[in-house]
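What follows is a structure written as structure tokens; I'll ask about it next.
All protein chains but one are shown in place.
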Amino acid sequence: MSATHFDAAAAARAWRPPPLIETPWLRYAVYLGALAYALVAFSTIEVNWTRAAEGVERAGRFLSGFFPPDFVTKGDDILAGLLESLTMTVVSTGIGIILSIPVALGASRNLAPLPVYLFCRGIIAISRTFQEIIIAIVFVAMVGFGPLAGTLTLAFATIGFMAKLIAEDIEDIQASQAEAVRATGSSWFQLLAWGVLPQVRPRLIGLSAYRLDINFRESAVLGLVGAGGIGDTLNTSFDRYEFDTAAAVLIVIIVIVLACEYASGYIRRQVQ
Amino acid sequence: MAILTRADGTPDWRRRTPKADLLVWAGWFGAVALTVACFQFISDRTIWPFVWDAPAQGADLIGRMFPPRWSYASQLWKPLLDTINMATIGTALAIVIGVPLAFLAAHNTTPSRLVVRPVVLFIIVASRSINSLIWALILVIILGPGILAGIMAIALRSVGFIAKLLYEAIEEIDATQVEAVTATGASRPQVLGWAIVPQVMPAFAGISVFRWDINIREATVLGLVGAGGIGMQMQASINVLAWPQVTTIFVLILGTVLVSEWLSARVRHAVI
Partner (left out) sequence: MLLSIEGLTKRYPTGDLALDKVDLQVPAGQVMALIGPSGAGKSTLIRCVNRLVEPSAGRVMLDGVNLTALGSGALRRARRRMGMIFQEYALVERLTVMENVLSGRLGYVGFWASWFRRFPRKDVEEAFRLLDRVGLAHMADKRADALSGGQRQRVGIVRALMQDPKLLLVDEPTASLDPKTSRQIMRLIVELCAERGLAAIINIHDVALAQQFARRIVGLRAGRIVFDGPAEDLRAEGLTDIYGEEDWSQTIRKAEEEDEAAEVLA
């Protein structure tokens, strides 16, 4: 097809396999940076290897302490912790979702004026930056030990999570649909109900189900700082070296997480 | 959507049939009732006078937290570096273990759907169900307190996360590209390297960086159970009620998390 003579041999000599990163200076910067970091990281880690080596033998004893799991001896404690975790999950998810909706609306650039937008984005940033445990420490200091602190923590985390993802979805809606609704002379709330909500609903439901799942998982650790839930039971059993009970608690957590995951997966498949 | 017939025989439009309407209302009622019942349960376990005192407590807490004790920061650089190291090395370890697991779990690359796949899926679920803090709790008992337990806790939790998201990405690849490479006479490893790996590469990079970002957050609290990093200093400061130091730690965490989030967003943007 080409009119001029094409030198395939020369082209083949010049050809190199494409590198992973296109720009040469960036490529070498990344390689050097990774190498430098690896050196720094491994030279600064202090690991007590003799203690770690003992770990193998300890692990054996520890794991044998796990078997057989004992559901019975502390059955009441496990049940109470579980019930606490579940109630915390339900209440925090409910409150969190309700509160996250206005924040999500405020954090959507296509709906909210700039000051409101910045304020809502600020709430989201704070809620997402800190690990749930840190928030729980603060809430425990404020309202005392118990499931209420855990519930507030999870609700707060839910707001950041839901509002961020819903706001992204709202910003991605088809402007033409919202415009068509506005063209009918609708009010702002009607615009939300007819132009925005139908487009975001599947995501809203899917994320709610997903968050329910996450909240249960998180509720299982908040007990470590006294914020209630099955984590309390777990922590106590570790403290008392009742590893067979700890194993039972872990199994209960895995089973419920599995059930939650299956259920939330089912709900998400249904709405999509 | 339902078209009803009115008593006089003219058609009438309703959003739902009366029966469906009733079901929807019953569903909402059930959800609210459940939430209220759960809240009642939590409320019974709460000492309300403490809660009413919360605003005062909160104000008091904030009063004691400010001004932050900036001089304390000089003791925090090493723990902060440890925290970042825990997250990074833990993520790297999780990638090394998680990627092969993902290929064993995806139904289009698994060597055996009947044996290998279910076993790997169970490993993935077990790893995901248990929060890294609980992993840390267990590992501190086995390996002794310190950064090694933290790295392992991060890695064990992240393996499931990375493997799950990656195997979902592998299952969604375009099958015709795989077919085309198979048709050239490529061996199974070659098909993997030429048709499947290029397709999941962006997902892989995105997932790894996303998990690293999450791990930075998680690593900040692992110290609470003795697994190294800045959480140890936080625990120590809280134990002696040195709130100005806690504020300094919070600010450092906030800065680190913001930087890591920015970095991970940049990398994800670059690979897509």
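Which chain is which? They are A and B, in the order written, and residues in each are numbered from 1.
One rule holds in what follows: a contact is a pair of C-beta atoms (placed from the backbone, for glycine too) under 8 Å apart; a residue touches a chain by one contact, two chains touch by 3 or more.
Note that the structure is predicted; figures quoted are calculated from it, not measured.
Asks: Among the chains present, which touch the one that was left out?
Replies: Computed over the complete complex, the missing chain touches A, B.
Asks: Among the options B:G27, B:P55, B:P118 or B:G193, which residue touches the chain absent from this view?
Replies: Touches the omitted chain: B:G193.
Asks: Using the definition of touch stated at the top, determine which of B:A26, B:V96, B:V115 or B:M201 touches the missing chain.
Replies: Of all options in B:A26, B:V96, B:V115 or B:M201, contact with the hidden chain holds for B:M201.
Asks: Determine and list the subunit B residues touching the chain excluded from the picture.
Replies: Contacting residues on subunit B, toward the hidden partner: 174, 176-177, 179-187, 189-190, 193-195, 198-199, 201-202.
Asks: Please output the residues of subunit A touching the missing chain, sorted low to high.
Replies: Contacting residues on subunit A, toward the hidden partner: 1-2, 6, 8-9, 11-13, 15, 17-18.
Keep this in mind: only the chains that are shown with their structure count from here on.
Asks: Within the complex, which stretch of subunit A touches subunit B?
Replies: Listed in rising order, the residues of subunit A that touch subunit B are 37, 40-41, 44-48, 51-52, 54-55, 58-59, 62, 83-84, 86-88, 90-91, 94, 125, 129-131, 133-134, 137-138, 141-144, 146-148, 151, 217-218, 220-221, 224-225, 228, 231, 234-235, 238, 250, 253-254, 257-258, 261.
Asks: What residues of subunit B sit close enough to touch subunit A in their complex?
Replies: 31, 34-35, 38-39, 41-43, 45-47, 50-51, 54, 57-58, 61, 78, 81-82, 85, 88-89, 125-126, 128-131, 133-134, 137-138, 141-144, 146-148, 217-218, 220-221, 224-225, 234, 238, 250, 253-254, 257-258
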